[in-house]
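Here we show just some of the chains, and they stay where they sit in the whole.
We just call them A, B and C in the order they show up, numbering each chain from 1.
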Amino acid sequence: MAVAEELVQITPELLKEHGLTQEEYDKIKGFLKRDPTITELGIYSVMWSEHCSYKNSRPLLKLFPTSGDRLLVKAGEENAGVIDIGEGWAISFKVESHNHPSAIEPFQGAATGVGGILRDIFTMGARPLALMDSLRFGDMNKKQVKGLLTGVVSGIAHYGNCIGIPTVGGELFFDESYDANPLVNVFCLGIVPHERVMRGAAGGVGNPVFYVGATTGRDGIHGATFASEDLTEESEKKRPNVQIGDPFLEKLLMEACLELYETDALIGIQDMGAAGLTCSTCETAARGGAGIEIDVDLVPRRETGMTPYEVMLSESQERMLFICKQGREEEVIAIFKKWDLEVAQIGFVTDDKMVRVKDKGEIVAEVPALSLTDDAPLYHREDKEPENLKELQSFDFNTLKEPVDVAASFKQVLSSLNIASKRWVYQQYDHMVRTNTVLLPGSDASVVYLKEPKKYVAMSMDGNSRYSLLNPERGGKISVAESGRNVVCSGATPLAVTDNLNFGNPYRPEVFWQMKQAVIGMAEACRVFDTPVVGGNVSLYNENPSGPVDPTPVIGMVGLIENKDFITSSWFQNEGDVVIALGENKEELGGSEYIKEVFNKKVGNAPEIDLAFEKQIQDFTLDVIHNNWVESAHDCADGGLAITLAESCFHPKTKWGVSIELPAAQTRTDALLFGESQSRIVLSASPEKAEKILALAKEKGVPAQKIGTVTQENFEIKVDSKEVITEKTENLFQLWNKSLEEKIK
Amino acid sequence: MSAKPKFAVLVFPGSNCDHDCEYALSEVFDIPVKMVWHKETSLGDVDGVLIPGGFSYGDYLRTGAVARFSPIMEAVQEAAVKGKMVWGICNGFQILLESGLLPGAMLRNDSLKFVCKHVNLRTENNQTPFTSELKKGEVLNIPVAHGEGNYFLEEDKLKELNSNNQVVFRYCDDNGETRAASNPNGSVENIAGICNKEGNVLGMMPHPERACDVLLGSADGRKMFESILKTSLEKVCN
Amino acid sequence: MKTYQSKIEITLKKSVLDPQGTQLQHALSNMGYESVADVRVGKFLEVTLSAANEAEAQTKLNEMCDKLLANPVIEEYKVELIESGAAANVS
């Protein structure tokens, strides 16, 4: 073939700059049967980056269960999975990370993360309905960490609020391992009628390929490769131009696309996220088993003098690629014109399975589409258990003396940033726009009404990096179990999950081991709970100068509520209701918030988790909720039983009291109050219904205990008839409510 | 004969509460609604127009600044003069200020942050078509969601506004006291909503359309929609 | 037609409170810059336009400010014109 572009000398330095190994380069030459042009080198470098190819993580992702009766589109087939929810309707959801961009420019980094995940969802044909964010930051005593937090939160608020999709929930966690490398994972859920599910595949020889949205600039060139490297001072220098999000433009793009889906003119559509035009052309061609030819000269630009290389690698935001039926062009263009959007035909579909890029008619790149996607390199990295792990796990808690003043420790844990109210964050998000948010942020899961099939979805994001550090397999299992428990507590039947794997550099065998163990745990839990993985994201190279971030698998769980009477919050509802604890207390202090907050240690083993038992507890909880026996349900997690009870008292409108009597402890008192044993749920119910719950529990062999009653204003816990905590709920509430805000000031 | 008013809901590029307003009017209160694209020049045969919240034109530069130049705004001006109901909620309020249909301007919230939460409003004026079903002093619990709701008006004009009874809602606490702590954005004299002298143009920052169902946390917004229905009924009977 | 570049300073009127400025002043003071007595935050626009001559450019810019770019209820503006050397005399 005649490759017009000047052949650039390919040196080892150039390969290194592109993040390619010599071995990979040889592989490229093998596919091309010649030396690549510089544009081709760029294309391979982004497509074979970890971010796009998952070359180090793909073997692990295969462990996830990905099939289920409800799945209309499976993980990996498209931008996001699609799940049937009955009555001809489906939902699509996915999580995406923007960790590195947020470390560099927190506001824009987080904002463009939201923009990206929204596009992933409306590309599937779905109207985005809700966002969630899972955030992790370092030590808040450090000034730069506060700056990162405020920047990220206002960036998410800026984008989500402006485009008018409510951010209905999420999570926020602090640990010094995230000091210079915050984790910013965003989740989006959308709804789509079955017949309108869109595909990101090219097809039909001669069909036109269109570009629509923002103009292309030099921003973000090499973003994908950048995201696939450690953050160092060196990488600071070569960081791409920061991408600026334009939520207004995306709103227009979204509305226009949704209008376009109403016609049957569309063949395939794909957003331009990481690796921009390169990724969208290659993936649509590969998925459709077709080829694509484009001319970069036709791409709308906002900077002059851009080379084909730059146009192909730009990561300018708010752009889409789509293929429509030949002859329907005018109709399609008219829709975008109505929304004042720039649209240009830049090429057409071919049948030779090649991605061909021209510049004013001359070929500058010509590569087999599959060599960029399915045939990308795949590595089985070495894995090794960290040397100090056994020692950490076998930490002897007898060396930590129980505090004399338990009530003081309680208040300390209650106001710790990981436990305290996240109101400062979610009040900055419009969480009510679209008038569907039934369970506002603050409860276990958020519940959103689907006006069309008149059903409700519950969603929650969870991950516990401390458990995952101490025992990644358990950490992985617990992330699934806990998000499931949250969804169940709101009255929903879990449907499916999306996951985000946030880990350090996979070339470190210890990091790879952590990831592998976590995935093994998550996969097993997903099987037991029958919640397939419908998509996700992998973010590696999350490193600080001092080492990798704690392993952080994050789960986004979605459940379905068929009937409005099932919707349950975590807050007590009536004075005199009986408080019931489901599950078992064990002496488990490892990895707990209490040990971290009071003793400043991350030690011990993660709590045990028996998945079958967990499933039994969750099923039981759903049964009693569906019997309409339950007033409130709250999952007992971070901070242990005492914190769970306090949170149940903090109803947004009424501050309840509670009077709790626990039997003489089989364990240390602090373990009883603050230990984080899994598979526990705190319910409240009227006295009559409480009897029914206890009877059913006995019948089914579910451990359940009446532990107290809801009262008016005092928070009281007695152990073995001795008062250990007695406080005014209002005072506790103030501590918990203001802690984060005061820290940020 | 039907006494139901007909309403137009404007749609600007960047409007995002347009569907919510449509839903409240038509699904909850069965009021016929016509969605009107900003490039149109006529509202058609309607009794009122609702300018919904959102980020018209991205709210770039100043909220509402660009939207007020949209072709449809001339028709809104005309409707206002004719005495039809003109109701701006959130961004709609900001647009009404920019277009001069209501006095004053919006500044950024004094917290410099977007704020989304339920607030309390005290009804100051129940003589408007939008508030006739409310009692004077009645407290409503309705959400706000905005970054620029810090209402500003110079002192002498503020006096005029007060003496003309143009303040319709003020932020207050549970007991109806207008305290600084119950002001979510720093607006002057806790002002949450105002009307023109004639009372047919209302601008307010809180979102009554988000408070029409207890399931969503509050149904206190319903009375405003009920007021509109009542107003039209009276018009027909007279 | 010539191409003109202009700088527009848009500031809040003195009578209008500036929470953003106040917050910045606090922040600076916390950082050790106690000598900062006041901060006011406004907008800075750079507008490139073509016009027959300077007077026309100035008139147009003032108009745009009056109509759209500034809000007379709360803001004041100042337009400064710079004839852009290189691009002058484009038809």
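The definition used in the following text is that a contact is a pair of C-beta atoms (placed from the backbone, for glycine too) under 8 Å apart; a residue touches a chain by one contact, two chains touch by 3 or more.
Values in this document were obtained by computation on a predicted structure and should not be read as measured data.
Undergrad: In the full structure file, how many copies does each labelled chain have?
TA: Complete complex, expressed with the shown chain labels, is A x1, B x1, C x2.
FYI, only the chains that are shown with their structure count from here on.
Undergrad: So what's the Cα centroid distance for chain A and chain B, whole Å?
TA: Centre separation, chain A to chain B: 36 Å.
Undergrad: Roughly how many whole angstrom separate the Cα centroids of chain B and chain C?
TA: Their C-alpha centroids are separated by 31 Å.
Undergrad: Name, in rising order, each residue of chain A that touches chain B in their complex.
TA: Listed in rising order, the residues of chain A that touch chain B are 154, 157, 161-164, 246-249, 251-252, 339-340, 426-435, 437-438, 440, 449, 451, 564.
Undergrad: Where on chain B does chain C make contact in their complex?
TA: 61-62, 65-66, 69, 97-98, 103-105, 107-112, 150, 152-154, 186
Undergrad: Across the complex, what residues on chain B touch chain A?
TA: By the definition above, chain B touches chain A via 13-14, 16-17, 19-20, 23-24, 53-55, 57-60, 113-117, 143, 145, 147, 207, 209-210, 212-213, 215-217.
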